[in-house]
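With one protein chain withheld, the remaining protein chains of the complex are depicted in position.
So that you can tell them apart, the chains are marked A, B and C in the order they are listed, and the count of residues begins at 1 in each.
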Amino acid sequence: MEAFSKFVLSLDRRWIFLVLLLVLFIPIACPLNLPGLKPSPGVTRMYDFVENMPEGSTILISFDFDPASKPELAPMGEAMLRHAFRKKLKVVAMGLWVTGVSLEKETVERIAKEANVTYGDDYVNLGWKAGSVAVITGMGEDIHNTFPTDAKGNPVGSLKIMQRVHRLKDFDLVVSLAAGTPGIDTWIAYGSDKYKFKMGGGTTAVNAPAMSPYLQANQLVGLIGAMRGAAEYEFLLDKPGDAIRGMDAISLGHYLIVGLILMGNIAYFFTRSRKGVAA
Amino acid sequence: MMAILGVWVAVGLTLFMFSFLYKDNPFYKVGENLYVGITIGYSLVKLIFETWIPNVWRVVHPEAGVWFENHEWWLILPPLFLGSLILTRFVPKYAWLSRWTFAFVVGYGSGLAIPAVQKQAEATAHPLVTHIESFDSADKAATEAEKKATDLAASKGAGSDEAIKARIDADEYRERANAAKARKDAVSAAGARADKARAAANDARKQADEMAKKGPADSEEVHAAQKKATLAERAAIGAEMATWTAYSKSEYSVLTAWGDFTTIVLFIGVFSVLFYFFFSIEHKGPVKVFSRLGIIFLMIYFGASYGYTVMGRLSLLYGRLVILRDACYPSVGFATPVLLVAMITVLVVLHFQNKDKEENA
Amino acid sequence: MIRVAAIFLLTAAALRAQSFEKLEVLDAPGDAGGAAWVIWKRLPAESDEEGAKRITYVVSVAKDATGDFEEVARFPATAKFMSDNTEAFGWSKKTADWHAVKVDAPGYEDGSAANFPVYAKVVALSAESEIASGTASGIARPNWLTASKFNVFVFIALLGGVMMFLIARARRNSEIFVRRIPGLDAMEEAIGRATEMGKPILFLNGLNDMSSISTIASTAILGQVAKRVATYDTQILVPCFDPVVMAVSQEVMREGFISAGRPDSYRPDSAFFVTSDQFGYVAAVDGIMMREKPAACFYMGYYYAESLLLAETGGTTGAIQIAGTDSVTQLPFFIASCDYTLLGEELYAASAYLSREPIQLGSLIAQDWGKLFVLAAIVIGTVLALFHVQTFVHMVATY
Partner (left out) sequence: MLHLKRTVPLAIAFLSGILLLIQYFVPHPWSAKFLQYTSDWQVTLAYAALLLGVGSLVQSHVTKARRKAPGWGFSAVALAAFGITVAMGMWWSVHTAWQSRTDASIVTTGSGEGSPLSWVYNSLLFPMGGAMFSILGFFIASAAFRAFRVKSPEATLLLLSAIVVMLGQVPLGAHLPGIPQLSAWLLSVPTTAAKRAIGFGVALGSIATALRVIFGIERAYLGGE
């Protein structure tokens, strides 16, 4: 026991780094699907809303984040796209953050390819346009005016989905996956409050507490909070992805830290009691 | 080509910075100095094009100046003057002139800070014990007040001050009675919703069980039905909880008592922590009891906040690792493994070299 | 049924028989201009709730008496009273008898400092009839004072007054008791240890610029530290996040060395600029820590997410670490990784505590009086709230 205490108390912190690195890497290498995920009300409400949308409804997903928030928000986008394509909904994607344009494009194309849907008929990518608030209010009046062409340069009027939607009100659901401002609050203040459409949201751990009042006030049909929320959505969707893996990794990280603290205290306890006897 | 180069550079620099976790080493030093050099260069360029040109240059050369449209041109003189004073620091003899600018900056910050912090001082004053008025008593009080108002209006005239006052009082009582009624109604409404949700959940569960009995228990439909039942049950529990919440708002219950307890704890916490911070009294006697209580609150706060942040920090780290994983594939030329192996090799060689040096010395 | 019909007829009759007693247009007090209040006394027909429910008010405004009146508000008589707008009309009970609607002056532009005339009309509609008021007018003007911030002014004036009084008293009688602050006592010890070990001291001013109060406080502490460093003849490193903070640090340290009587050992390049990028700064400072292996690290001022990156690296070099910050979110990390942490306002108290100058200590005691005031306010407010008396809360509320 003495040897153990000595070892633990003089443990070089670099060993902790190495173990933490391995623990976080395990789920990346091979998925674990740790049990215990319990969907929160916000995520359940969001999932149920999409689940109950009739086939052929249109949904707008706005990717309002940059690569820094990718681990938390990109999985939400993937899960929602998968869900929408599975329910045969028509998806329009866009983004308000210029730094997130390429990420948005890559995500949408990858999931569309996976779901085997066709561009223009099943999904459209409008891309990014400068102005945030002006973009939202412009889309509230006339989307074709705000986005004359899509991200690929096609005239928007030539796309089948876009012939059905002309203003934000025409969408059955608008979702903003946002890492800050412009984001959910911008969409609510300048969009849904004024033009009256259904809004859903996804956000990072840091921003989630600030957004939850919108959920309580029913200004959002649902709210996905942080990587945990994304994992819960994937769980409801029955399609484990990056978020569930991430949640596994982060859970393991938490267990490791708690374990380290306990181990340190056991070691500390033994050295202390020994000293007590000696004194 | 530029994109792949970008990936290699990004992965390499990430690994350079991470190598600090092992120990200070040449890779980290390169990364660190690159970082410092680039950030200063970057902010200098941004400053020139985003501050100097629009705010200063354009005012002197009015083409499409942003400032020029919004401000009078002479308004750039004070900042130009104060800015030049900062530059006197390059001339030691006149360096003291820069103090004028510091005085402006510090004074400005102080003047701005005073009202800004005032906003925090909104009081924590809440009743420590919730008093919930039942509808019956509120209704009684309202009826009485209304009668009094009518009587006064009859005896002293509707326009008299006393009558107006009585009428306003009566309105207030009536409002309170209406609120009590709304609370009462909310309980029964929530109860009805909960019953409905529970029934739906039972139905869903039954259906799922039947399906499992009939068909192969492992089929996808059964899974879906079971999942649906679980979700419905969860919704029912939520609805039942909502009934409870509504109930505890309409009558004093365990939940209300818990709320009061929370308010009292909050009150004691604010009180004792503020007490801990007093500078002019020594921490002994009853003061010690309070300040120790304050320390307890502080410790819980520190622990809880620390624990709460772990999630966010690990997510960040995980995100970086995913980026490193994404650079493992052939499409980007195996950037992560190649760079990792190369770096480890160099570090091992350096380690042995240093060891030799130490032994020779 | 008969009762309802009777009330209905009565109201209709009453409304027909009455007219607007008083209608006024008032400048909205304490604003930047462009807004006015249209107020009028409740009609007698509103005397009971049923009657009030039947009346709808329509308010319209215009630029001049003959101009086009534009409808700006339409609402039932059960809503919009003066008493709902306490920031403008105060808490008197009488205000419940007046309706009040805030209107924008026609033609007003944001930021305009001119006066705008407002002409207003009100019409009371019921199913049976409608009565129109006459036209009232007023001027919407920008104001120089606001009453709603008066409590803030009183509080600041009180605190300033108490501070001046205590400073004056401290000048006469320099015996002032201040409790021990272990973190600050440890500073002296840490500087001594650094001298013994022949290693430098690292002092950080935080990541805010010079206009932030935390930075002002941290440079004041640096002055005290520099004095001791000069006496002990220790080396000090001050990597800065902001160039102005760097220059101020140099001035402060020079003064410290001079007052310790060793102006010749002051080296201006001991305070130097690193970069104004958050993590670039951290990378460089962490590097300095690993190479210079300081005997003591002082983290004073305001910090963001980098707190733990700095303090955890400093901890592994074996330095004594003392942090002081008013950044509430970062305190837990300093607590976990530093030997001593000055919590919140202790940072502001530090330079007074270290300098032991009576004037400074006097102002420190003023902070205690302020806290006493806040404590008293909370207790009084809580007791009154128990009896549903809101007056006190109204007095301290900020707008």
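Quick note on the criterion: a contact is a pair of C-beta atoms (placed from the backbone, for glycine too) under 8 Å apart; a residue touches a chain by one contact, two chains touch by 3 or more.
This is a predicted model, so every value here is computed, not measured.
Under the touch definition stated at the start, the shown chains contacted by the missing one in the entire complex are A, B, C. In the complete assembly, the contact with the undisplayed chain comes from B:Gly307, out of B:Gly157, B:Gly215 or B:Gly307. Touch with the chain that is not drawn comes from one residue among C:Ser126, C:Gln235 or C:Ser363, which is C:Ser363.
Contact with the chain that does not appear here is found for just one residue of C:Ala230, C:Val282 or C:Ala296, C:Val282. Although one chain is not displayed, its contacts with chain A can still be listed: residues 11, 13, 16-17, 20-21, 24, 34-38, 67-68, 98, 228, 231, 247, 250-251, 253-258, 260-261, 264-265, 268-269. Although one chain is not shown, part of chain C still touches it, namely residues 30-33, 111-113, 142-146, 149, 152-153, 156, 159-160, 163-164, 167, 210-211, 213-214, 216-217, 219-220, 223, 242-244, 246-248, 250-252, 254-255, 258-259, 269, 272-280, 282-283, 291, 305, 308-309, 311-313, 315, 326, 328, 331, 333, 335-337, 343-345, 347-349, 351, 359-360, 363-364, 366-367, 370-371, 374. Contact between chain B and the unshown chain involves residues 2, 5-7, 9-11, 13-14, 16-18, 20-21, 29-56, 63-64, 67, 71, 75-76, 78-80, 82-84, 86-87, 89-90, 96, 99-115, 117-118, 120-121, 124, 262, 265-274, 277, 294-311, 313-314, 316-320, 323.
Rule of thumb we're sticking to: only the chains that are shown with their structure count from here on.
Of the two chain pairs examined here, B-C and A-B, the one linked by more C-beta pairs in contact is B-C.
Inter-chain spacing, taken between the CA centroids of chain A and chain C, is 34 Å.
One inter-chain figure worth recording: chain B and chain C are separated by 18 Å, centre to centre, where each centre is the mean of the chain's CA atoms. Centre-to-centre separation between chain A and chain B, using Cα means, comes to 18 Å.
For chain B, the set of residues that touch two or more other chains is empty. Those residues of chain B lying in contact with chain A across their complex are 21-22, 227, 231, 234-235, 238, 310-312, 314-319, 321-322, 325.
Residue ranges of chain B in contact with chain C, taken from their complex: 17, 20, 23-24, 28-29, 31-32, 35-36, 38-40, 42-43, 86, 89, 98-99, 101-102, 105-106, 108-110, 112-115, 118-119, 121-129, 153, 158-159, 164-165, 167-168, 171, 174, 267, 270-271, 274-275, 277-283, 298, 301-303, 305-306, 309.
Against chain B, the residues of chain C that register as touching in their complex are 44, 47, 49, 93-94, 96-97, 152, 155-156, 176-179, 209-213, 216, 244, 247-248, 251, 274-277, 279-280, 283-284, 286-287, 290-291, 329, 331-333, 335-336, 343-346, 349, 364-365, 367-368, 371, 374-375, 377-382, 384-386, 388, 392-393, 396-398.
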